[in-house]
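With one protein chain removed, the remaining protein chains of the complex are shown where they sit.
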Amino acid sequence: MKYTARGVEGLKIAYIGGGSRGWAWGLMSDLASAGDMHGEVALYDIDFEAAKNNEIIGNKFNGIEGATSEWTYRATETIGEALTGADFVVVSILPATFDEMESDVHTPEKYGIYQTVGDTTGPGGVIRALRTIPMIEHIAKSIEKYCPNAWVINYTNPMTVIVRTMYRVFPGIKAFGCCHEVFGTQKLLAAMLKEEYGIEGVKRDEIKVNVTGVNHFTWLTSAKYHDMDLFKLYREFVDKYAETGFTKGKDENWMNNVFECSHRVKFDLFNRYGYIAAAGDRHLAEFCEGKWYLENPEAARAMGFGLTPVSWRKENLKERLAKSEKLRSGELPVEIKETGEDGVKQMRALLGLSDLVTNVNIPNKGQIPNLPMDAVVETNAVFRDDSLNPVSAGDVPAEIRALIMRAVSAQEMVVEAGLTRNLELAFAAFCNDPLVTCSLSDARELFNQMVENTKAYLTEYFK
Amino acid sequence: MKYTARGVEGLKIAYIGGGSRGWAWGLMSDLASAGDMHGEVALYDIDFEAAKNNEIIGNKFNGIEGATSEWTYRATETIGEALTGADFVVVSILPATFDEMESDVHTPEKYGIYQTVGDTTGPGGVIRALRTIPMIEHIAKSIEKYCPNAWVINYTNPMTVIVRTMYRVFPGIKAFGCCHEVFGTQKLLAAMLKEEYGIEGVKRDEIKVNVTGVNHFTWLTSAKYHDMDLFKLYREFVDKYAETGFTKGKDENWMNNVFECSHRVKFDLFNRYGYIAAAGDRHLAEFCEGKWYLENPEAARAMGFGLTPVSWRKENLKERLAKSEKLRSGELPVEIKETGEDGVKQMRALLGLSDLVTNVNIPNKGQIPNLPMDAVVETNAVFRDDSLNPVSAGDVPAEIRALIMRAVSAQEMVVEAGLTRNLELAFAAFCNDPLVTCSLSDARELFNQMVENTKAYLTEYFK
Amino acid sequence: MKYTARGVEGLKIAYIGGGSRGWAWGLMSDLASAGDMHGEVALYDIDFEAAKNNEIIGNKFNGIEGATSEWTYRATETIGEALTGADFVVVSILPATFDEMESDVHTPEKYGIYQTVGDTTGPGGVIRALRTIPMIEHIAKSIEKYCPNAWVINYTNPMTVIVRTMYRVFPGIKAFGCCHEVFGTQKLLAAMLKEEYGIEGVKRDEIKVNVTGVNHFTWLTSAKYHDMDLFKLYREFVDKYAETGFTKGKDENWMNNVFECSHRVKFDLFNRYGYIAAAGDRHLAEFCEGKWYLENPEAARAMGFGLTPVSWRKENLKERLAKSEKLRSGELPVEIKETGEDGVKQMRALLGLSDLVTNVNIPNKGQIPNLPMDAVVETNAVFRDDSLNPVSAGDVPAEIRALIMRAVSAQEMVVEAGLTRNLELAFAAFCNDPLVTCSLSDARELFNQMVENTKAYLTEYFK
Partner (left out) sequence: MKYTARGVEGLKIAYIGGGSRGWAWGLMSDLASAGDMHGEVALYDIDFEAAKNNEIIGNKFNGIEGATSEWTYRATETIGEALTGADFVVVSILPATFDEMESDVHTPEKYGIYQTVGDTTGPGGVIRALRTIPMIEHIAKSIEKYCPNAWVINYTNPMTVIVRTMYRVFPGIKAFGCCHEVFGTQKLLAAMLKEEYGIEGVKRDEIKVNVTGVNHFTWLTSAKYHDMDLFKLYREFVDKYAETGFTKGKDENWMNNVFECSHRVKFDLFNRYGYIAAAGDRHLAEFCEGKWYLENPEAARAMGFGLTPVSWRKENLKERLAKSEKLRSGELPVEIKETGEDGVKQMRALLGLSDLVTNVNIPNKGQIPNLPMDAVVETNAVFRDDSLNPVSAGDVPAEIRALIMRAVSAQEMVVEAGLTRNLELAFAAFCNDPLVTCSLSDARELFNQMVENTKAYLTEYFK
């Protein structure tokens, strides 16, 4: 790369999972409007045709209205080709297919176990992690081989397990995990300011928060707007909406709008623990005792959120495939639309084009002194010239430490189980998961079934 | 006190709960046969008559067969009188009556929650802690006032919560908690050596173990007999008895024999985690997910242990009251019978009459570096001249850390809730307890009922 | 205060030591050109006339060329008047007079001990700390009383000892210490880029550094410019200039230019330890063994730096007094001239007007995991809406930890000695100081003399 009057030229981004129908287009849009970053995006996907399609779509972004940067897209047949010379690596893959995810999410229902998402924690999260870890191992080793100095941005779930695996496999990796769930809570606080206090136009990143915890189970221990302490306002807000939920000021972002909630889980957790849980209720519920919010679909609905069936995902994929074809053929024009994601801003900051403070998932180096060192945690961090340093979040409050530690311990065990191909260790984490509310023998039966259902992607465990 | 040719003379022991029918007589027996310790035992009890009874019984021990020490017993009307000048304080009380315990143990059954003991953790443990903490506060403050340099031995449950409360109230206290559950596991290992390997006559304290965890949920990370690594033998042993349980070599100690188990919980935990859980199965089961071993009384029985109904305790109390009367009147002669407890040995060691290494409950000063500092933990410790130092147990293994941390966090919250009279905080611990497998609204209902049932002993919370 | 279209209006800044001739004028200039901050500065000084003078001078800044903010200056007769209602408190005092400083710096010379500055560490730093701590105690208690929510910026030396004292006295204080020494090293790196690599126009804050250590003995463990790793370049640079020193690219800032150095100490430390010491050589030398760089004035000169005699300070004060009179009378016009200090930028960020990442002195909350918790350390921190969070600097490298730990331990002892008025404890720190190279009996004699010389300001220790 080269620093010029136009910013940085000659950048190379490797996109693993580059055949994506969705995230990829958002990234293309954000890159096209970055202004001061230019270069090439290498698209690698195990489905080469999909990557090829995105090559065509990506190249259409140059010169359209609002485009201020130039990027060339190129599908590659090997991961090595994509990674060689890369300055950044984006990892955004679907581990296996929605058939496996169907097993992850719906098999446990026979045992009275309901999951909203099933990709992070709970029985689904554990099984998904098991099949993902060997894939990430391969990717991390390839990065070590082809571009050890590249910055690696992961968007894939289970986030924590994946980032931890990357560091276990290649300790020198410069990887971090990127997630927009905290943004949603900042938006909720902005909506509160508007609806309750008449303060208009506050942007989500003007709400300054201290973030702590693990991905999808993050908490705010402080939230400020100018000199206003939002915790005080939030207490009144929760008092008002704890029973009814709050549904105004919804996020209109195309990525999120099918996954709404009315924040009643968040409000209930605030009442109990005194801190603001900062992820969608669908994610939060999965980290709590199964009987709290996910006893059954009706209970979830009563709390103002729904379970996302994998059938919806399958249907949605069909739509996205159709959209992909239209974008490729030109029937549908590509257009620039801000995604609200921080990925491109993070790249800019790492290139030294501006400082950025935002939340991120990286190994604990003391940013949360009372969680285990090296576990992957989510806190704010400072992105600057080729450096990423976590911001000290302080100790996790005692009230929520137990909940978070349980998640951390499970994640650490799953990573160990995955790296050592040890299904017994995986079961130890599985049967202690807050959502696994069935008996021990049923848990064993369920685990075996879920492994069986997804066996095609677990061959490493049966060698 | 004074060091003489006979050992130490002029000692004063204050016994809080000195009207006890059971523990007190065991202590009397151990003291009578100590040989080199002599002095006075002051018996204080809110039931003065009971203490008076024990004064009479205690004084009968002097000069009987096997008695090698001289002790005078004296009931006192005030706690101050008992504590003034004390070298040791024994705390062994029943917080409230068996009616309250009946609520602790059996009210949750309406919600499908079964408890084996209900005095340590689970819904019963939490409510019992709430009423005990103010009592302990009073005792600790009295110790600070009347005998700040005395060594304080607690036998009362919930052990961890009580010892922690003592240190929170009077940080300079020299208190520790004493429990025989680990001994039972040492005996199990000795029985294994006898039954499986033909090695006879091994005493429980010849099995050298590294103890870690919290009271009633303690674990061994190492067990040796001479140069034999007992973990290797235990693995074979568990393979053999995991399904059937092991019922030979039972402990005949009068204190324990109604509380038997066949160790299947212990064996199951070993199979899952690779470490030896070191308490009776009845206690261990209460620290695990409710659906594992306590789904219902049949499930418990199938695992080889029973639930102890409070009706049994009430019946048993009647027998002990009758025995008390007989001992007092002389109808039944007092006799010396070793209890197997370490209490008197610990006193001897603290007096400098011999070194002792045994397990004990004290605040964490680094003996378990990856559990929170100051939380009360159970490890080995060295008792010597007026000093008690924990033995480094090392980090708790990752596999079981999550389970233990959950207990530690709950205990810390309950202590905080008790000291600040904060029932909402207590509920936060309550509803996250592994045994509270009902819905959140049922948990709330149950909590309220249990508080209501025991209200007479919770007046401090409603001021 | 109030957020308006003009930014924030109605701010109140309390300036303790507001009679200053120097720093005060710089702050006035920075405030006048802040643009979006407006309000009042209350000037408190034990020399009321000096404060009154600055009131007149400060009020002249409104409306002059370059002034974009409006500020009213007002001298107050009591500290309470100044602090009441303050949003920010600036602490910039001279503890005692230059006569006491003369003793601090020059008395040790009789024992062969030479100091460059004598206000931070060394025998002078210890004695200065002893007389300053009671003053800071008074200030911190006043802040607790009059404006507990204000942000407190300390500029006074000994920086670490003062900030630590503030937190010891009032744990809820929102204080931080602000120092420009790291900036000088950033400028050195910018000068290196210009002189050696022809890269022009790099501003000091475009050099992104990871800062660690304690004030005046700070180290960089990483330094980047865009994608350039400056450590590699610095190694070549040191190879080239280790013997001769580097004197180009000097800082022309009016505050610094009499205190020059040729960076040979910095280069020598880099050769030995592999990390970039980031303060002026005059400060660095005082934290090292006395025989390394301060054996005598000639040795210092040979290393390219001079000792600052207090006679120079006395002379300089006369000039500043004269300048003060001219500014007051209008003989000399006030003018806006950027100071390069971060103080006003920090205030802007704390008001939420922009994020800021810069180095700062605050208690260790895990930002340097292998230095003692709560000790005051210097690292980067994020300033945002009413919040200040340290950036994780990671572990101090083993190579320099011993040097830094020695300083930390001494500072902790001096604070303890000061707060408990314990001169014996102060001597324990004193005689173990790296600069105290004389015998133990000489050290005692010297300590006594220095205490005697400054007794008028140590009355608290002799009550």
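Which chain is which? They are A, B and C, in the order written, and residues in each are numbered from 1.
One rule holds in what follows: a residue touches a chain if its C-beta (ideal position, glycine included) is under 8 Å from a C-beta of that chain, and two chains touch if they have at least 3 such contacts.
This one's a predicted model, so the numbers in the text were calculated from it and none came from an experiment.
**Student:** So which shown chains sit in contact with the chain we cannot see?
**Tutor:** Listed by label, the shown chains it touches are B, C.
**Student:** Among B:86, B:393, B:415 or B:451, single out the residue that touches the unshown chain.
**Tutor:** B:393
**Student:** Among B:6, B:194 or B:208, single out the residue that touches the unshown chain.
**Tutor:** Missing-chain contact among the listed residues: B:208.
**Student:** Among B:242, B:317, B:332 or B:357, exactly one should touch the missing chain; which is it?
**Tutor:** Of the listed residues, the one touching the omitted chain is B:357.
**Student:** In the full complex, which of C:410, C:423 or C:451 touches the chain missing from this view?
**Tutor:** Once the missing chain is taken into account, the touching residue is C:410.
**Student:** At which residues does subunit C meet the chain that is not included here?
**Tutor:** These residues of subunit C touch the chain that is not shown: 268, 272-273, 289, 291-293, 295, 299, 370, 372, 398-399, 401-403, 405-406, 408-410, 412-413, 416, 424-425, 427-428, 431-432, 436-440.
**Student:** So which bits of subunit B touch the chain we can't see?
**Tutor:** Touch with the absent chain occurs at residues 1, 3, 206, 208, 210, 222, 224-227, 229, 351-352, 355, 357, 365-369, 373, 380, 382, 384-387, 389-395.
What we mean here is this: only the chains that are shown with their structure count from here on.
**Student:** Taking CA centroids for every chain, report which one is farthest away from subunit C.
**Tutor:** Between subunit C and every other chain, the largest centroid distance is to B.
**Student:** Starting from the mean Cα coordinates of subunit A and subunit C, work out the distance between those two points in Å.
**Tutor:** Roughly 42 Å, centre to centre.
**Student:** Could you put a whole-Å number on the gap between the CA centroids of subunit B and subunit C?
**Tutor:** 56
**Student:** Name the residues of subunit B that each touch 2 or more other chains.
**Tutor:** Where subunit B is concerned, no single residue meets two or more other chains.
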